[in-house]
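The complex appears here without one of its protein chains, the remainder shown in place.
Chain nomenclature is as follows: A and B, assigned in order of appearance, with residue numbering initiated at 1 for each chain independently.
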Amino acid sequence: MKNFTRRQIALGGGALAGGLLLPAHADNYPQRDITFVNPWSAGGSTDAIVRQYSKLMEKVLAGNINVENRTGGSGTIGVGSVVRAKPDGYTIGYAGNSTLVYQPMVMKGLAWSKPEDLQPLVKLNSMPTLLAVRADSPVKDWADFLKDVQAKPNQVRVGVAGLRTSADLEMQQINMAARTKMRIVPFTGGSGESVLALLGGRVEAMAGYTDGLRGHVQANAMRVIAVFQKGRYEPFPDATPVGDQSGFTSATLLPACNYVIGPKGMPKEVLDKLVNGSRQVVTSDEFKAFAQRAGLVLDPMGPNEVRAELQRVVGTYETLIKYLNANKS
Amino acid sequence: MKTQPAFSSHSKRIGYFVTGAIGLLLSAAYLLLSRDYPFGSMDQPGARVWPTVVGLMMIVASLFVLWEAWWMQPTDQFELPAGAGAKRVALMIVLLVGYFAALEYVGQLISSAIFCVLFMRLASPLSWPRLIVASLALAGGLYVVFVVLLKIPLPKGIFGY
Partner (left out) sequence: MSSFDGLMHGFAIACTMQNLIAAFLGALAGTLVGVLPGLGPLGGIALILPITYSFDPTTGLIAMAGIFYGAMYGGSTTAILINVPGEVASAITCLDGYQLTRKGRAGAALTIVAAGSFVGGTASVLGIMLLSPAVSRAALMFGPPEYFAMLLGGLLIFSRISGGTLAAGLFPMTIGLLLATVGQEAVTGEQRFIFGINELSPGFTLVAVVIGLFAVAEIMHLVATKEDHIAPVSIKLRDLMPTKEEWRRSFWPMGRGTLVGFVMGALPGPPSSMSSFASYRLEQAVSKYRHELGTGAIEGVAGPETANNAAATATLIPLLAMGIPFGAITALMMSSLMIHGITPGPLLMVNYPDLFWGLIASMYIGNVMLVILNVPLVGVWVSLLRVPQYIFLPMIVLLTIIGAYSVNNSMLDVWLLPLIGCVGFILNKLDFRMAPMVIGLVLGPLVEKHLRESLILSGGDISTFWSSSVAVVTWIVVLLVLFLGYLVRPKEVAADD
């Protein structure tokens, strides 16, 4: 995790202010509304982050940002439209690492095939996958769960909200790393369905994210037994951080990481404004407070670090895909 | 309410036979195309399962259509536009196609205005000046409400409208 030094922020802020205060400057970006593409449907957990970011960015850039939902293709349609957009800084978008790195490996004809084909602007957050069981489940913690799964191949069902989403890929990774055979059941109607399935006893566990689970944990209907990251996870301090367990290196962890991206080839002044502005937004107190409420893990990164992070995930996904293809029934 | 003789009658029985035949052909093509997708296994059903069910249902439905055609009275009729009516419908379809094609090039505002003018010329006895005014008012009014007020994205042509 690299934090931006105050100097960088000051420089960035100064450049921004300078850019805005000099009307005679050739670059008066933004001169019109910016479109921010959300490749997921309105009302998903992405919505809150996207709108929060836009709200704060509007103030920083002194412009108007319109959030547009362009859904479909597991996020590829929306992301594709950003990658293909004119690189004038008026179209940017939201993208997760599974859409950016995993999808091009399994889908043909996308507008990008590797992280170099687009311009990352900032990393917004990571959301670690959580594993939850019903409150009355005999499984007490991660160790129990692992034993259970190893003893009963193909019998333990774990619900996830959609095929090849980060939660699904994470559980497949665990299957691969621990050589277990959990039956992963994709529910396509959103996380609500896997919650209902868990509460109704139709699956033994579910993998999801904080926002969908917190209310139920508070009501003592569910327990979160594991979090797939290294180190304690504040919202659920009792959950075992699987990244700290032996046998599960950081390569097996695939938190959902979300970024703001733009098309390749934007002019330098525009790019700088976007990058610095985004940096300001994600390090601001307001954003931090929002993240805390929503259970997001903030991990501010600039474009180069994002590229590096995406590159690291490529290897993990490639191995996972080989494993999935080999085990297709 | 004036109703003009804008329709001609055709045998419903033949209509049903044709429809049933088209249905069978469609289902056959559909089932053939769905061979591209995997059946999967019982515990991991693939993308071909449901289309197969649908294709079979469509075959059954088409057979029902043919069955009803068989038992239909030869005198049962149905109406399709003919003469003046058919010309009007055909012209309207041509207009619509032109309108849609123009949408991406000259944008919503302009193509809508042009469409209105042509359509109203086709359908009413108004003179050109009044037509143009009415069209601009209509297209312009809708533009203001939807694009400006509600900020709904609509095709923007090369002129930016």
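Throughout what follows, a residue touches a chain if its C-beta (ideal position, glycine included) is under 8 Å from a C-beta of that chain, and two chains touch if they have at least 3 such contacts.
Small disclaimer: the values here were computed from a predicted structure and weren't measured.
> For the chain that's been dropped from view, list the shown partners it touches.
A, B
> Give the residue, chosen from A:R70, A:R223 or A:R279, that touches the chain omitted from the document.
A:R70
> Please identify which residue in B:A21, B:M92 or B:I132 touches the non-displayed chain.
Checking the options B:A21, B:M92 or B:I132, the one contacting the hidden chain is B:M92.
> Could I get the residues of chain A that touch the absent chain, sorted low to high?
Residues 41-45, 47-48, 51-52, 54-55, 67-74, 77, 106-107, 109, 154-155, 157, 162-164, 183, 185-190, 192-193, 195-197, 199-200, 202-203, 211, 214-216, 218-219, 221, 290, 293-294 of chain A touch the chain absent from view.
> By the contact criterion defined above, which parts of chain B meet the unshown chain? Give residue numbers in ascending order.
Residues 1-4, 6-7, 12, 15-16, 19, 23, 26, 30, 33-34, 37, 41-47, 49-51, 54-55, 57-58, 60-62, 64-65, 67-68, 78-81, 84-86, 88-89, 92-93, 96-97, 99-100, 103-104, 108, 112, 115-116, 119-120, 123-124, 126, 134-135, 138-139, 142, 146, 150-155 of chain B touch the chain that is not shown.
Keep in mind that, in the parts below, only the chains that are shown with their structure count from here on.
> Just the number, please: Cα centre separation of chain A and chain B in whole Å.
Once rounded, the distance between the two centres reads 41 Å.
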